[in-house]
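Complex shown without one protein chain; remaining protein chains in place.
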Amino acid sequence: MSLFRLKEKIIQGVFTVLAFSSLLFLVGIIFVLFKEGLPIFKDVKISDFLFGRFWYPTYEPPEFGVLPLIVGSFYVSLGAMFVCVPLGIGSALYINEMASYKQKAILKPLIEILASVPSIIYGFFAMAILAPFLQKTFNIPIGLCTLNASIILGVMATPTVCSLAEDALSYVPRSFREASFAVGATRWQTLIKVVIPAAGSGISTAVILGMSRAIGETMTVLMAAGGAAIIPTSIFDPVRPMTAAIAAEMGEAPVGGDHYHALFAIALALFLITFFFNILAEIISRRFRIKLGLSG
Amino acid sequence: MNQNTIQKIGFGFLSFSVIATISFLFIIIFFIAARGIRVISWEFLTAGPRDGMTAGGVAPAIVGTFYLTLGAIIFALPLGIACAIYLCEYSPKGAVVNIIRLSINNLAGVPSVVFGLFGLAVFVKFFNFGASILSGSLSLGILVLPLIISATQEALLAIPHSIREASMALGATKWQTIKKIVLPAAVPGILTGTILSIGRVAGETAPILFTAAAFYLKGYPKSVFSEVMALPYHIYALMTEGVYPEKQTAIAYGCSFILLVLVLLVSGLAIFIRQRQRSYYHG
Partner (left out) sequence: MDNLPIKMRAHGVDFFYGQHHALKNINLDIAKNHVTAIIGPSGCGKSTFIRLLNRMNEMVPNTTLTGKIYLDCLDILSPCIDPAEVRRRVGMVFQKPNPFPKNIFENISYGLEVNGIKNKQLIEDRVVESLKKSAIWDEVKDRLHDSALRLSGGQQQRLCIARCLAIQPEVLLFDEPCASLDPISTRKIEELILELKKDYTIAIVTHNMQQAARISDYTGFFLLGDLIEFDKTEKIFKAPHDSRTEDYITGRFG
């Protein structure tokens, strides 16, 4: 009998230890980023690093200003928002409010499949098909630019935004809608004045996570954005977002050198930015669930 | 404007959004299939690259992707299931569980290239596995862990509490209940999650850039410590590092087509299984 109980205790112990692995990996990632990223600040001042306008890591002497990379990331991601926010939320509203049962059964899996297309495929598509198309349409010297990256990134983030927003909408109780219909509101008025505000913070979580996904996306921007480390002045300028710089340069950076540490420091900044977005989304969605009386 | 007109415009926009979103999927599939299918041949699927990557096939890349995916799943599946079991079946509610949940959520949001850097610093350098199948699989495994955990959790939570009670009331221990009642009932859900993870891992590129992938290798990998070619990386390399863009773009179309077909089949299968499972529960 006590042997039985001992066995149970041991099994529980094993599960507890294994469950901590995810924590271990997250902490490990943070640790590695700090350990490999911080040494760059021995040679480069933190303000020169963050606000320096020139990223010439292989020049002699090298310059490690990551401002163009950070601006590039935000520029491309904000552009992507113009695609994925209206399309993602619009699709979510359609699926939740207008689609018949049958349409839903087709649309939801299709959107999920769109989400499962690998980023390399999006990147390849942007490079091989979208860029030449833009080049011709807008008569620009090169199609690989911010606009190209933003469009493809927006398409990529659309399913993320859509399914998260759809979740949020599905939590809005029927009774809210019925109350609105009962006072003579049209379906559209109900949607705009009752449903969207009720799901508002859930929808904003979807947007934030879409943004976070766009900023962290690597292969797509690496292939589509053109790769020039300059601060863009128009949407037809090429850019080099943070992720693209890491992916493109890490292979050539000598381990333990300044360039290597600088790339880790960029990854650290990138991690902190997405971490901030994720925590923000977590807080908002927790409030949202409490507001609608769902379990915290 | 009258309310009906506004409503019509509004609903028109919503219909447009969904049609646009879905058409992206078909546009991407169409272009890649139309140009990719031309290069697919028996040789393309079964031979290695020749003539400075301008001819021949991509078999080593297909095999490499298979090894990396297999390795990642072997690593992440048991760990993810164990983690989900702890969270759903054992964990007393409280601070510890919240921390684990939070770390899983955040791990899911970490950019994929960061997993590559972690793999580089830890597996390639610190453990000295070098750029290898092992390093790449582990990096991919950590990336996909949150996905497996949340799919398993969902599957476990869908199992009614009452059958756990029934088992305990018969004198079964907690572990017997989990092993013989809860897990078997959760298998379809876990399977769906695993298949989706396979699709995700097979297409990931950034984590293997510095941990496993090689542009060109003679022959097939010999052990877990060998570098490998991989389909997604091969596409990237052909498009950015090639010397003969004309011919290499055609090969990249072929690779993209194969990868797209693989991933769509795999996720289609997962979605199909889940759909069937749902209708089974609803009678």
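So that you can tell them apart, the chains are marked A and B in the order they are listed, and the count of residues begins at 1 in each.
In this section, a residue touches a chain if its C-beta (ideal position, glycine included) is under 8 Å from a C-beta of that chain, and two chains touch if they have at least 3 such contacts.
Remember, it's a predicted structure, so these values are computed and weren't measured experimentally.
In the complete complex, the residue from B:1, B:169 or B:243 that touches the missing chain is B:169. Although one chain is not drawn, the whole complex shows that of B:8, B:180 or B:276 it is B:180 that touches it. In the full complex, the hidden chain is touched by chain B at residues 92-93, 160, 162-173, 176, 180-181, 184-185.
Assume only the chains that are shown with their structure count from here on.
Interface of chain A with chain B (complex): residues 4, 7-8, 11-12, 14-16, 18-23, 25-29, 32-33, 35-36, 86-91, 93-95, 97-99, 105, 107, 109-114, 116-125, 127-129, 155, 158-159, 162, 186-189, 191-192, 209, 212-213, 215-219, 222-223, 243, 246-247, 250-251, 255, 263-264, 267, 270-271, 274-275, 277-279, 282. Residues 3-4, 6-7, 10-11, 13-18, 20-22, 24-25, 28, 31-32, 79, 82-83, 85-87, 90-91, 99-100, 102-107, 109-118, 120-122, 125, 142, 145-146, 149, 173-175, 196, 199-200, 202-206, 209-210, 232, 235-236, 239-240, 249, 252-253, 256, 259-260, 263-264, 267-268, 271, 275 of chain B are the ones touching chain A in the complex.
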